[in-house]
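Omission of a single protein chain aside, the complex is shown with its protein chains in their original locations.
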Amino acid sequence: MKVAIITFPGSNCDYDLYKCVQLVGGDPEFRWHRDSSLGKVDAVMLPGGFSYGDYLRAGAIATMSPIMEAVKEFAGHGGPVLGICNGFQMLCEANLLPGALLRNNSLLFCSKEVALSVENNSTIFTELYKPERKLRMPIAHAEGNYYANEETLAQLEEEGRVMFRYIDPQGKSTDGSNPNGSANNIAGIINTRGNVMGMMPHPERAVENILGSVDGLDLFKSLLNHISASKKV
Amino acid sequence: MLSPQSRPGDPQITPELVSEHGLSPSEYQKIREILTREPSFTELGVFSAMWSEHCGYKNSKRMLKLLPTKAPWVIQGPGENAGVIDIGDDLALVFKIESHNHPSAVEPYQGAATGVGGILRDIFTMGARPIAILDSLRFGDLNSGRVRFLFSGVVQGVGDYGNCVGIPNIGGEVFFDKGYEDNPIVNAMCLGLMKRDSLIKGEAEGVGNLLVAVGTATGRDGIHGATFASEELSEDSQSSRPQVQVGDPFTEKLLLEASLELIHSGYITGIQDMGAAGITSSAAEMGGRSGNGVEINIDLVPVREPNMTPYEILLSESQERMLVVVKTGHLKKIQDILTKWELKADEIGCVTDDGLFRVTEGSRTVAAIPCLALTEGCPTYEREGKESSEIKNLRSKDLSHLKTRSSGYEEIFLDLLGSGNICSKRWLYQQYDTTVRTNTVIPPGADAGVIRLRENNKAIAATTDCNGRYVYLNPRMGTKAAVAEAARNLVSVGALPMAVTNNLNFGNPLKPEIYYQFREAVLGMSEACKLFETPVTGGNVSFYNETSGTPIYPTPVIGMVGIIDDTKYLTRPFFQESGDVILLLGNNTDELGGSEYIYVSEGLVAGEPPAVDLLAERQLQHSVLSMINQELLQSAHDLSEGGLACALAESALGNKTDPFGVDIILQDRLEPIPLFFGEAQGRILVSCAKNSSNQVLQTAKDHGVPCRLIGEVVPASNGFRIAGRTGNMELDIETMSNRFFNAIPTLMDKRKES
Amino acid sequence: MSRLRLEIRVVPRPGLLDPEGKAIQSGLQSLNYSDIHDVRVGKLLLIELDADSPQDAIDHATSMCQRLLANPVTEDFEIKLLEDSGNSG
Partner (left out) sequence: MSRLRLEIRVVPRPGLLDPEGKAIQSGLQSLNYSDIHDVRVGKLLLIELDADSPQDAIDHATSMCQRLLANPVTEDFEIKLLEDSGNSG
């Protein structure tokens, strides 16, 4: 699985993602935001960080980078695109995903481990997760408060496009377990076609026991499986 | 010596002007002797900055010479941008601590943010990639609106900057006491990792090489910041202060990547952050260290504002700028690297052979001073030191009546758990990204933070410590306690203490009672660091932490780093399993001086702080490391503020989601108060599986360390029980947990007031 | 071409939760400014640019807002030519 990891000025999880893709047996390659082409790759990942310092709105200025045209085209052809944290913000800003990520309702940066439910395990990013599986992984963001209008939210729910939700230890998505004020406790969503996913939590930080959790591994492995399967066809 | 021409518009140099520049008449006389003429206005500014306390260490240098700085593993001791130690496998660890107290008192958010920015640059200009940040903070009482404003601003500033650059915060400390009401302490420490041979120094090597300014253009911000940091804050520093510096962590991240690429390119011979005193100090220090001279053409320096004078350009402290020495003929290549990172590089001068710091403007020379006169030539002083009789009285205060209390231990205990100095600091470190870079194996919340090294499966531990109350009451003993606590914190996670960086935060050194504290603190640190074989590789001095004549508690913050040989030895302070047994190493005593208990219950800072027996501390550390290396322990936790009861609570409450209870029986012939809450030094609390307890006891015995079994880890539902000979405590975990975790959030929820 | 100054105001859509505005409101209330009914927080962008005419500048700014400066999902914008900037034109 050849994965393009895009580095924007201010990205700071690009290397973490690189290591993680290597760990699951993928073949990561960095792309610089000024590049105009992705080359031949099987998937694209937009890493976390503070592209352009999060100035204006998180992820907004990065969407003006030349590479984003190529990413849109890749997504348009059904190529898998994963955006994590700042990457999720970019996907929304670039209209590859609906809605927007507003400032956390606490107005504070929030860094901690959260519990997540897997809401849809029939996508290329989640097929290895059992439906009842509860995940633990870190979040670290100041603008992760997912917002979309009623209509869009209803549509996301109806079409099963909510991927992850923040939950409490009992598995319920409650206000108390919502770290940032996200609508419907949404932590991640996918596009209609099922090839573009964005999420605020960091699965790439939950891939080794020594880091406290390995719950992010199956996400990357799901994608890897999907890609090798589709190559065989 | 070449004489600078006068510049139209420069003010006349008068005794008043000299004194406004923080120079004494005799210092001015010395300047005239060095130059063999009168200085120009620009030169006066340059001397003023370089001979300020901040850059020149005039009142501290002589004492600092007494610190131990050498060991076989020390690659770079004090004098460079940061210290460097060898950690094996061709790797080197770079680390340093830096203060930003004065800017933070005026503008907490930007002050703290730019403090983090500065310390990061100190690390990556050595050629190392920053891998962790720690922050050591002191504030007044959180019941004051102004203090809450300072606290929340500083925490956000530290957080936003490190988060944006993408360096995990792994620990630090925060201490609240009225003694810091108007003068918060903001010290930031950074660790970096590099291959040994990537080390690059801040030296202007190679006559003819180019001096190149990299990063942000120079503005009028922070002019005379170095001099400013060398003065007390007065009522009107709010209005007369120089413009604050604004941090731009986004540019910093680009600078970080670009600098590391530059260093690896081989096109440059030296690099230094333009920190305090900006271009002046970076150029003069680089010239001074190499023995060469430097020439700066002021017209070439990129500026942000029109009509800046040489004086302003030379003294500006605009952030996110670096000075780089580029090998001749390679300017284009380094510009290409910087352009890729969306940064600019401008040639502003060159390395010369005449030893001078020379500045030209058009055809005119505006300054020509020997580099060494600016650096090494700074006059140094040993001041008069005398202990304040007031503090002496406080120390000898009789506290024995506070030792007895026949009941109500539970209430006192809950008050302690909810005190700012003992409660959970989660509110604060949740604002810090602690997991970015995916190497943090012990995040904030433990005795020390730990970063694993992917390269060799070792790990680096770091901590900052200092109890300013102890130092206030007894500066020498208190500083030994700070070093000892730092070392205990490291061994508690399984690390061998290796080296120290320190930040000496004090009041006005011209006052004998302050200089006394300073001298005693340095002597205490020196003695402890020698004994623990943790040489001091660098640090920072921040004097004049006073508002309207009231100084802070003397606060010599110790930043210590250690190595864990294999990540399998990582040990945490939290109990792991019911049924494990709990053992205490070290002796309980009836000391209560300087304790959190007497502060919380009586509002007092008094008494003799707990005594430190350095030899016993060393034995204790060795014994715990030996237990950890035999893989005997389930947890280890150092005892500090709040004593045994609070340490037990911290280990039991853990990270809240799965707490435990304890069942403890103590046989000591001590009153319950000192037994539960006394802060005797040299103690560590450990837990282990029942069948390992004999080995633990034996290991302690082999090291001559007192150790006994005091109880057992039980399910949380069984509660928290401590039985002494003459008094007991029994509490439920829920109540304790609420006090411990909600103390700061509850206070911070009070709305902002001015 | 002349140098013009524009002011762009970007404000959260009505109906959108504005936690910053709420926090400021309660901050003011605790300072005893009790008669405050609503606080909303927006962004103010002051832009200096060269354009052929004021209309041209406004057209440019409109497209900048649509493409980057405002998020159409959550924000409204408003562009104003600053008075002193006409002088140089």
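To keep things simple, chains are lettered A, B and C as they appear, and every chain counts its residues starting from 1.
The rule we apply is simple: a residue touches a chain if its C-beta (ideal position, glycine included) is under 8 Å from a C-beta of that chain, and two chains touch if they have at least 3 such contacts.
A quick note: this is a predicted structure, and the numbers were derived from the prediction, not measured.
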{"item": "Omitted chain's touching partners, listed by label", "value": "A, B, C"}
{"item": "Full-complex contact with the absent chain, from B:Asn101, B:Thr216 or B:Thr309", "value": "B:Thr216"}
{"item": "Residue among C:Leu16, C:Leu45 or C:Ile58 that touches the chain left out of view", "value": "C:Leu45"}
{"item": "Residue of B:Glu43, B:Glu203, B:Asp248 or B:Asp433 in touch with the missing chain, whole complex considered", "value": "B:Asp248"}
{"item": "Interface with the undisplayed chain - residues on chain C", "value": "1, 3, 9, 11, 21, 24, 27-28, 31, 33, 35-51, 60, 64, 67-69"}
{"item": "In chain B, positions touching the absent partner", "value": "106-107, 110, 216, 219-221, 238, 241, 243-248, 250-251, 304-305, 318-319, 342, 752, 754"}
{"item": "For chain A, the residues touching the chain missing from this view", "value": "52-53, 55-56, 60-61, 64-66"}
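One rule holds in what follows: only the chains that are shown with their structure count from here on.
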{"item": "Pair of chains joined by more contacts [C-beta pairs], A-C or A-B", "value": "A-B"}
{"item": "Chain A-chain B separation of Cα centroids, rounded to whole Å", "value": "36"}
{"item": "Centre-of-Cα separation between chain C and chain A, whole angstrom", "value": "31"}
